[in-house]
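Apart from one protein chain that is not included, each protein chain of the complex appears where it belongs.
Moving on, here comes chain A:
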Amino acid sequence: MAAQWIELVTGPWEDKRRWRRLKQRKKQLPAGYRTAMDGLERYFMYAGPIARGDVYLQMLEDLADLVERAAVDGTSVRSVVGEDPVEFAEAFIANYADGQWINKERVRLIETIDRSAKEG
(Lines give C-alpha, C1' and ligand atoms only; values in the text may rest on other atoms or scores of the structure.)
Protein backbone atom coordinates (compact mmCIF):
# COMPACT_ATOMS: atom_id res chain seq x y z
CA MET A 1 0.00 0.00 0.00
CA ALA A 2 2.82 2.36 0.88
CA ALA A 3 4.52 1.52 -2.39
CA GLN A 4 1.41 2.30 -4.43
CA TRP A 5 0.82 5.48 -2.61
CA ILE A 6 4.37 6.67 -3.08
CA GLU A 7 4.22 5.82 -6.79
CA LEU A 8 1.24 8.12 -7.03
CA VAL A 9 3.00 11.10 -5.59
CA THR A 10 6.57 10.66 -6.76
CA GLY A 11 7.31 11.55 -10.31
CA PRO A 12 11.09 11.65 -10.61
CA TRP A 13 13.11 8.49 -11.14
CA GLU A 14 15.57 9.60 -8.50
CA ASP A 15 12.79 9.42 -5.92
CA LYS A 16 12.00 5.89 -7.01
CA ARG A 17 15.64 4.94 -6.62
CA ARG A 18 15.67 6.46 -3.16
CA TRP A 19 12.54 4.51 -2.31
CA ARG A 20 14.09 1.21 -3.41
CA ARG A 21 17.30 1.97 -1.53
CA LEU A 22 15.25 2.61 1.60
CA LYS A 23 13.52 -0.75 1.30
CA GLN A 24 16.93 -2.37 0.89
CA ARG A 25 18.23 -0.65 4.01
CA LYS A 26 15.22 -1.79 5.97
CA LYS A 27 15.68 -5.38 4.88
CA GLN A 28 19.15 -5.41 6.41
CA LEU A 29 17.98 -4.32 9.86
CA PRO A 30 17.59 -6.79 12.73
CA ALA A 31 13.98 -7.95 13.02
CA GLY A 32 13.01 -5.83 16.04
CA TYR A 33 14.27 -2.59 14.52
CA ARG A 34 12.55 -3.41 11.23
CA THR A 35 9.26 -3.97 13.03
CA ALA A 36 9.64 -0.62 14.78
CA MET A 37 10.34 1.12 11.47
CA ASP A 38 7.30 -0.49 9.84
CA GLY A 39 5.15 0.69 12.73
CA LEU A 40 6.48 4.25 12.57
CA GLU A 41 6.10 4.40 8.78
CA ARG A 42 2.52 3.30 9.05
CA TYR A 43 1.81 5.93 11.68
CA PHE A 44 3.52 8.62 9.57
CA MET A 45 1.22 7.82 6.66
CA TYR A 46 -1.94 8.15 8.72
CA ALA A 47 -1.01 10.91 11.13
CA GLY A 48 0.77 13.37 8.94
CA PRO A 49 0.25 12.61 5.27
CA ILE A 50 3.14 14.26 3.53
CA ALA A 51 2.01 15.56 0.19
CA ARG A 52 5.48 16.00 -1.23
CA GLY A 53 7.27 12.82 -2.20
CA ASP A 54 10.76 14.22 -1.69
CA VAL A 55 9.90 15.45 1.80
CA TYR A 56 8.37 12.07 2.66
CA LEU A 57 11.47 10.27 1.42
CA GLN A 58 13.72 12.59 3.39
CA MET A 59 11.70 11.80 6.50
CA LEU A 60 12.04 8.04 5.99
CA GLU A 61 15.76 8.38 5.23
CA ASP A 62 16.31 10.35 8.42
CA LEU A 63 14.39 7.68 10.32
CA ALA A 64 16.51 4.95 8.69
CA ASP A 65 19.70 6.81 9.73
CA LEU A 66 18.48 6.86 13.32
CA VAL A 67 17.34 3.24 13.42
CA GLU A 68 20.42 1.86 11.64
CA ARG A 69 22.69 3.72 14.02
CA ALA A 70 20.75 2.37 17.01
CA ALA A 71 20.95 -1.19 15.66
CA VAL A 72 24.73 -0.93 15.22
CA ASP A 73 25.26 0.65 18.65
CA GLY A 74 22.94 -1.85 20.31
CA THR A 75 20.61 0.89 21.54
CA SER A 76 17.25 -0.75 22.18
CA VAL A 77 14.15 0.26 20.26
CA ARG A 78 12.59 1.33 23.55
CA SER A 79 15.34 3.75 24.39
CA VAL A 80 15.19 5.21 20.88
CA VAL A 81 11.43 5.64 20.79
CA GLY A 82 10.85 6.18 24.52
CA GLU A 83 7.88 5.38 26.73
CA ASP A 84 5.47 7.23 24.47
CA PRO A 85 5.96 6.22 20.82
CA VAL A 86 3.15 8.51 19.68
CA GLU A 87 4.86 11.53 21.15
CA PHE A 88 8.09 10.55 19.45
CA ALA A 89 6.32 10.04 16.11
CA GLU A 90 4.59 13.41 16.37
CA ALA A 91 7.84 15.20 17.21
CA PHE A 92 9.44 13.53 14.23
CA ILE A 93 6.62 14.47 11.84
CA ALA A 94 6.68 18.08 13.01
CA ASN A 95 10.05 18.49 11.31
CA TYR A 96 8.50 17.88 7.92
CA ALA A 97 5.38 19.97 8.33
CA ASP A 98 6.19 21.97 5.21
CA GLY A 99 5.39 18.82 3.22
CA GLN A 100 2.08 18.11 4.93
CA TRP A 101 -1.34 18.61 3.35
CA ILE A 102 -2.46 20.49 6.44
CA ASN A 103 0.31 23.01 5.92
CA LYS A 104 -1.51 24.46 2.90
CA GLU A 105 -4.51 25.04 5.12
CA ARG A 106 -2.35 26.56 7.85
CA VAL A 107 -0.94 29.06 5.36
CA ARG A 108 -4.46 29.76 4.08
CA LEU A 109 -5.74 30.42 7.61
CA ILE A 110 -2.86 32.78 8.36
CA GLU A 111 -3.50 34.72 5.14
CA THR A 112 -7.24 34.86 5.74
CA ILE A 113 -6.81 36.27 9.24
CA ASP A 114 -4.25 38.78 7.94
CA ARG A 115 -6.80 39.90 5.38
CA SER A 116 -9.59 40.05 7.93
CA ALA A 117 -7.43 42.19 10.21
CA LYS A 118 -6.86 44.65 7.34
CA GLU A 119 -10.58 44.77 6.50
CA GLY A 120 -11.21 45.82 10.09
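Keep in mind that, in the parts below, contacts are C-beta pairs under 8 Å (C-beta built on N, C-alpha and C of every residue); 3 or more make two chains touch, one makes a residue touch a chain; residues count from 1.
Here, contacts and distances are computed from a predicted model.
Chemist: Just to verify: the chain that's not displayed, which of "3'-5' exonuclease", "PadR family transcriptional regulator", "Ferredoxin-NADP reductase" or "Alpha-ketoacid dehydrogenase subunit beta" does UniProt list as its protein name?
Modeler: Protein name of the absent chain (UniProt record): "PadR family transcriptional regulator".
Chemist: Touching the hidden chain in the complete assembly: which of A:L22, A:L57 or A:A71 does that?
Modeler: Considering all chains, including the one not shown, the answer is A:A71.
Chemist: On chain A, what residues meet the omitted chain?
Modeler: 62, 65-66, 68-73, 75, 79-83, 87-88, 91-92, 94-95
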